[in-house]
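One structure, pasted below without further comment.
Of the protein chains in this complex, one is absent; all others appear in place.
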Amino acid sequence: MRKKISAVIALVLVLAITLCACGSGSNSVTPNNSGSNTKDFVFKSGSATIAMKAEAEPLLKALGAYKNSYEAPSCAFDGMDKIYSYGGFDLMTYTQNGKDLVSGVVLRDDTVETPEGIAIGSSADAVKKAYGEFEKDATSATYKSENCKLLIIFENGVVTSVQYIALVEK
Amino acid sequence: MSFVSLGFLLFLLILFVLYYALPRRFQWVLLLAGSLVFYAFASPKYLIYIAVTALSTWFAGKLIHDAYAARDAYIKDTPDITKEDKKACKEQAKKKGRRILVCCLILNLGILAVCKYTDFAIGTINSLFGTDIAFLRFALPMGISFYTFQSMGYIIDVSRGKYQAELNPAKFALFVTFFPQLVQGPISRFDQLSQTLYSEHEFEAQKITQGAWRAMWGFFKKMVVADRLVPVVTGIACNPDKYAGGYVLALVFFYTIQLYADFTGGIDITIGVAKMFGVDLAENFDRPFFSKNITEFWRRWHITMGTWFKDYIFYPVSVSKWMLKVSKWSRAKLGPQLGKRVPVYLSTILVWLATGIWHGASWNFVVWGLLNCLVIIISQELEPLYAKFHEKCAFSNTKGWDVFQMFRTFWLMAFLRVLDVYRNVPLTFRMVPTIFSSKGWSEMFSGGMLKFGLEERDYIIVAVAIVIFLIVGILQGKKPVAEQLAEKPLVPRYLIVWVLIIVILVFGAYGIGFDATQFIYNQF
Amino acid sequence: MEELMEILTGIRPDVDFENCTTLIDDKILDSFDIISIITELNSEMDVTVPADQIIPENFNSAKALWAMVEKLQDE
Partner (left out) sequence: MKKRIVKIVICVVLLAATLFLLQKLLVPKYATTNEEGILSSEYYANAGNNDVLFIGDCEVYTNFSPVKLWRDYGITSYIRGTPQQLTWQSYYLLEDTLRYETPKVVVFNVLAMKYAEPQNEAYNRLTLDGMKWSRTKLDAVKASMTDEETVASYIFPLLRFHSRWNELSSEDINYLFRTEKLSHNGYLMRVDAKPAGQVPDPVPLPDYTIGHKCWEYLDKIRETCEQKGIKLVLIKAPSLYPAWYDQWDKQVVEYAAKYGLEYINFYTLADETGIDYNTDTYDAGLHLNLSGAEKLSAWFGKYLKEKCGVEDRRSDAALAAEWAEREEFYEFMKEAQYKQLREEGAVTRYK
């Protein structure tokens, strides 16, 4: 009888050793809450709501006349990068399958602000309240949503630049 | 290191050259070394698992061997042994063997169960009791399901006295870790495999070239067809809300083709590679889609798994004392006709439950297993009806009827397999009926199918490949194609091989396979 | 032997058990029939066929079956 018990104990021991070597691997299915699925960051100017990767054509109509437009062959391949300056902000587009899509919005002065109330000159705390924490005394904060990366740059605690950048898979 | 990688080809080349350069007696040692290197590349951390399984099974085999040897010696040494004494000694040795077997089974099946099914169990408990136990996410060592079952088959055979245990641990380790069969099987039997695994092999050009052709045919199926269909299958399966109706039918069809090409292709590579080293592995497929009913299908698809489950689960269960009691009880209660069926159907259900679970740790595999079982039992019940139908209607034994049966079996299996892809039972049952709705059909035929990164040319290639599968299948009926190819004169023979290599390299869906004219100016 | 033949024809009347010697090899009997035979043998003739005896040699013909039954009975 004693021999049998010792055999069982030995068995369990071996089983335990191998299992603890069972490092947590990554190849089994990971729960798929894909990134932060907060609503997409958008920029509003007058009646137009500018979302990243949206079609540029209707937006250009809604935004009305622009102060200056510039067009250059896209450094990242075919099609043209276009930049429309509306004074308070610049709208940037890129070409995909023949259509112009929004690739970014850059706030240029403090006459415009984001729907969440952040503009050039806002304080770091205001940004924390509007979008959430970021690294202490970092010089920039980025917030990601499905199609858009919101980049806010600081100089000694004051916002100096606000940029919406389209997340285009490389 | 997956089969479809240059790394594997290089590994193969080096091993092949050494294999035939070194003196013959080192050949099996070299295979063992190669297998360990292959495993170390694939999943270095988990070498311990396969080592534990190999050693524990070898050790158990040795213990049983010693116990039986002691029994035989005892019987031989005492000439005037009485009948009872002989029976007692045999019984005692049998009990000892059984105890060692059970320990070995618990250890190895325990490892498999814990690694593969812990999260599945946790998930089920969470959903049943609303608890929120975190997943442990144990990593699954490569080929654990295959080599564990293969080793358990060995130890059960040894405990049944079917053949002698292998006393040399290194030789046994080779049986467990032989690299071609690690990834997808086949699940070999020790007595068959050991004949060619350990013997010395001359450089037989004929056998090696046939092995090479078989492997190339496997690469063709895998790289040109299976890998090409992956984007369509995942595209449709992962967006059930976007792609319903006609798309589901396309998914059912393409997944079955992809699974066939991928699985049989992988096995062709395995058997081909093993043959190049002179080792003969068991066939795992016998033209499965030429079978006329489900039971026949499961005798020709994944044969080694089917026979494994039959020999080590189905028969022992249906013949066990407990099951015999059940059959007595059922015969008494439900009368002979019905009573006769209960034990057989009970063991069938049990086997299919085990098969389903073995395939993967999620409910859709369990349901897939049970559905297969249901279809088998129904077709078993309808047997008499079929017999009558055959006599009455002359059409039923013509070629046309056979083709219809093959067609019916193909689609039946295809629809069952779709559970694998949606990986979610309620979703599958919600999606399949949408085929009969009008959704998706029109959109599909006006460019809808081109949304998955596949162009028209890809579908043409798949269509042509299916025709080639059919032709080769028909040819295979008479004699293995490799032998037929060998009989042809030199020029056509090498022409076919030459075309096959070019087709794989050019039409294979590998590398950064996107449209080259676009690649310079495509949009990032 | 007659009792065995009775059981066999009871399960598969369409099979000629007298002189067919490749019941398994030609896949005439499938796993269902084998199990039915074994359960019948157990209930009718009180013979328990262990799993390791289920091999083609024992089941290929009625004679082989009968030899197995006799072997098991006197064990």
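Of note:
The chains carry the letters A, B and C, assigned in the order they are written, with residues numbered from 1 in each.
In the analysis below, contacts are C-beta pairs under 8 Å (C-beta built on N, C-alpha and C of every residue); 3 or more make two chains touch, one makes a residue touch a chain.
The structure displayed is predicted, hence computed values, not measured ones.
Contacts of the undrawn chain with the visible chains, over the full complex, involve A, B.
Contact with the undisplayed chain is limited, among A:48, A:119 or A:151, to A:151.
On the side of subunit A, the interface with the absent chain consists of residues 68, 70-73, 75, 77, 83, 85, 90, 104, 106, 108, 139-140, 142, 151, 153, 160-161, 163, 170, using the contact rule stated above.
Remark: the residues of subunit B touching the chain excluded from display are 6, 205, 457, 490, 494, 498, 501-502, 505-508, 510-517, 519-522, 524.
Keep in mind that, in the parts below, only the chains that are shown with their structure count from here on.
Measuring from the averaged C-alpha position of subunit A to that of subunit C gives a distance of 72 Å. As a whole-number value, the distance joining the C-alpha centres of subunit B and subunit C reads 30 Å.
Centres computed as Cα averages put subunit A at a distance of 44 Å from subunit B.
Residues of subunit C found to touch two or more other chains are absent. Among the residues of subunit A, none is in touch with two or more other chains. Contact residues of subunit C toward subunit B in the complex are 27, 30-32, 34-36, 38-40, 42-43, 48-52, 54, 75.
Those residues of subunit B whose C-beta lies close enough to touch subunit C in the complex are 87, 160-162, 295, 299, 310-311, 314-316, 318-321, 324, 327-328, 331, 340, 343-344, 347, 380.
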